[in-house]
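Working notes for the structure below.
The complex appears here minus one protein chain, its other protein chains still in place.
Order of writing sets the labels: A, B and C. Residues in every chain begin at 1.
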Amino acid sequence: MNKDLYLVEGAITNDLVANYISRTNQTNNGAHSIFLGQVRNDIIDNKEVKAIEYSAYSEMVKSEMDKLVDLIKTKYDDVHNIIVKHSIGIVKTGEVSLFVLISSGHRKQAFSASKEFVDLIKEHIPIWKKEMFSDKTHVWK
Amino acid sequence: MNKDLYLVEGAITNDLVANYISRTNQTNNGAHSIFLGQVRNDIIDNKEVKAIEYSAYSEMVKSEMDKLVDLIKTKYDDVHNIIVKHSIGIVKTGEVSLFVLISSGHRKQAFSASKEFVDLIKEHIPIWKKEMFSDKTHVWK
Amino acid sequence: MKVKILFFGVLSELTNSNQIIIENIDSLQNLISLLENKYEKLKSHKYQISLNKEIAHNTDILLKDMDEIALLPPFAGG
Partner (left out) sequence: MKVKILFFGVLSELTNSNQIIIENIDSLQNLISLLENKYEKLKSHKYQISLNKEIAHNTDILLKDMDEIALLPPFAGG
């Protein structure tokens, strides 16, 4: 799964994030906006979420994410680089399931592109989640 | 200088950033917005910037940054945590001079707070930069 | 001719299937009717349909051999 451009099996590790951040030193970049989405201990019907199991239509994730990356790069001409990784499988509360890194010449486009890109991911990428409770029950989202 | 809450001597290292990211696993957080400001190889009068030397009115940085952190936490009630580090001294092109990490329950406030906070830092924090060229000349900013 | 149907998220649980093969079906419209007859509960769920990994914005489409159709409940990534 490591060879997948966008999907990562299980939680996104600090090492993975740190590794990508260490490669952001191209000297035409002035700004990097990074987003980490983390599994939250939401309470649903008085039960606390312990983990989320993500599933995906992997091939369509690839084609749709390619389109979104192109769209953002076209709209934001100061953006030089986009990295995005999403978990599939089980991710526990407190762990990271989405990592986005957008690098640009100046900060304005890094901020705008990052917000818009994450919104578009939520809207267009075929990924689903099963919120799992400690009593072994679950809820689909 | 490591004991300073906001100022770091020289470039902000990947290790420092990774270290703060590794501590973001409180389970009530759902989103982290991270901003890295990096020294860019701008061209000024046909000369390329090689490094920036930052200087600061350190005590006022402390009091003004305290105010900005309070302002953001008051305005954005979903924001649980704010980390900010700025370099003083010399930072070379491709190196990071500003690190902001904002953690919140949901992504909307993390994004908005992060953008507003960085704008406020640029406007209110008493830090100056000397852009240095390879021929030993410089320009104040 | 055969087409492949994929079920995702809550729909895979509800149909107890990740994928099935359907033979001799001419249009997307007729395929959906067939599936909603076979799995009654589909009718009470909201979903989009993709044909060969592209969202189908209408169902008035003829199917070809080896087409891949997926039933996609609302996305919930992030």
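The criterion applied here is as follows: contacts are C-beta pairs under 8 Å (C-beta built on N, C-alpha and C of every residue); 3 or more make two chains touch, one makes a residue touch a chain.
The shown structure was predicted, so the numbers you read here are calculated from the model rather than taken from an experiment.
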Taking the whole complex into account, name the chains on display that the unshown chain touches. B
The listed residue (B:17, B:82 or B:121) that touches the chain absent from the view is B:121
Name, in rising order, the residues on subunit B that touch the hidden chain in the full complex. 37, 54-57, 59-60, 63, 86, 97-98, 118, 121-130, 140-141
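In this section, only the chains that are shown with their structure count from here on.
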Euclidean distance of C-alpha centroids - subunit B vs subunit C, Å: 49
Report, in whole Å, the distance between the mean C-alpha point of subunit A and the mean C-alpha point of subunit C. 27
Using mean C-alpha positions as chain centres, tell me how far subunit A is from subunit B in Å, no decimals. 23
Pull out every residue in subunit C that's touching 2 or more other chains. 78
Multi-partner residues of subunit B (each touching 2 or more other chains): 107
